[in-house]
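Note that one protein chain is taken out, while the other chains of the complex remain in position.
Our next item is chain A:
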Amino acid sequence: MTETILPPIAMLAELTHRCPLQCAYCSNPVELLKANREMGTQGWLALFEEAADLGVLQVHLSGGEPTLRSDLAELIACLARRGVYTNLITAGVGIAEGRIEAFAAAGLDHVQLSFQGAKPETTEKIGNHRGAHEKKIETARRVREAGLPLTINAPIHRHNMHEVPDFIEMALSLGAERLEIANVQYAGWALLNRDALMPDRESVERQVQIVEEAQERLTGIMTIDFVAPDYFALYPKPCMGGWARDAFMVAPDGRVLPCHAAHTIKSLHFEQFGDWSLADIWRDSPAFNAFRGTGWMAEPCRSCERQEIDWGGCRCQAMAIAGDAAATDPACIKSPLHARMGALIEEAAKTAGSADSFQYRRIGKVVEPAS
């Protein structure tokens, strides 16, 4: 290994796979872990202490639905004590009275609340949960009342792309400082449901125009961050800011991965926290070193002037579409497989009429893997 290893800055903690919603676009693995596989409170506390020692400054508490962990306030308090910035990523459904206030008192810094639709019927359909929309509105109100800054996260796909203007108005009315218009990334359940979720080109172009206009108009009023749809892109995203470069994730069972979809790369083995220290995993795990830096790259990345801009793109997308985790992300126009992305968009368009057949996300559900 000749690459310089800098300390990690951010960590995504998927505390649980349990969730009251069943969103078909979920990026969690298709094989979800049951509650009895989750790491206990002491395990997470020890892991957070080591993360802070290692240099982690920001922890995203996610899942599944992280508020289903009854020890969440205790976990937040531990991170706050160490000066780590905490971001709760929640679906905002079924959070008991007083808990948001307890999270705030424990030192929570920020809440990111997802909305599956800007209209109640859309939110219910995508998450397969009756009354979800109203519960989320109520959660947003409680978050603001607790004095916490709020980001609304809108995962965008074929079934709600036309609601982007409504998402913007809704986020404004909820008092959010930030809105994420995040086009769905096809990993996990989203990959399984790709044909049902894939938007058409015209809608994507209209969406980009609407978002750019709103970003301009709302400067200083609300920040709108846009996550572009990979399949329509010219260049790939610098996934995770580069493999094992400054961030990592931890699965509910304490396995430590360079990104939340890395388990789809079957040739890699991921260490368990407890068997290895976090510092050892970050520095020495073969999975972390597999695609770290630029040394692993082949052409066209090897001679590309963008290699330290996008770091070869997403390894999991290369795996899913090129069948080779070490290939250039096919989202890149320089990839020999770039045309495959366009073909997949066209293929999905053919099924547009019958697209309501989601495979809803469920623990223990038997599913056929995506081709």
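To be clear about the criterion, a residue touches a chain if its C-beta (ideal position, glycine included) is under 8 Å from a C-beta of that chain, and two chains touch if they have at least 3 such contacts; residues count from 1.
Heads up, the rule we're going with is that contacts and distances are computed from a predicted model.
Asker: When you check the chain that is not on display against UniProt, which of "D-methionine transport system permease protein", "Pyrroloquinoline quinone biosynthesis protein PqqD", "5-oxoprolinase subunit C" or "Succinate dehydrogenase / fumarate reductase cytochrome b subunit" does it turn out to be?
Answerer: Choosing among "D-methionine transport system permease protein", "Pyrroloquinoline quinone biosynthesis protein PqqD", "5-oxoprolinase subunit C" or "Succinate dehydrogenase / fumarate reductase cytochrome b subunit", the correct UniProt name is "Pyrroloquinoline quinone biosynthesis protein PqqD".
Asker: Of A:L72, A:V204 or A:M222, which one is in contact with the hidden chain?
Answerer: Within the whole complex, the residue contacting the unshown chain is A:M222.
Asker: Which residue among A:R99, A:R144, A:H162 or A:R206 touches the omitted chain?
Answerer: A:R144
Asker: What residue numbers in chain A mark contact with the hidden partner chain?
Answerer: Residues in contact with the chain left out: 7, 9-10, 54-55, 57-58, 83, 85, 87, 109-110, 112, 144, 147-149, 151, 172-173, 175, 177-178, 219-223, 225.
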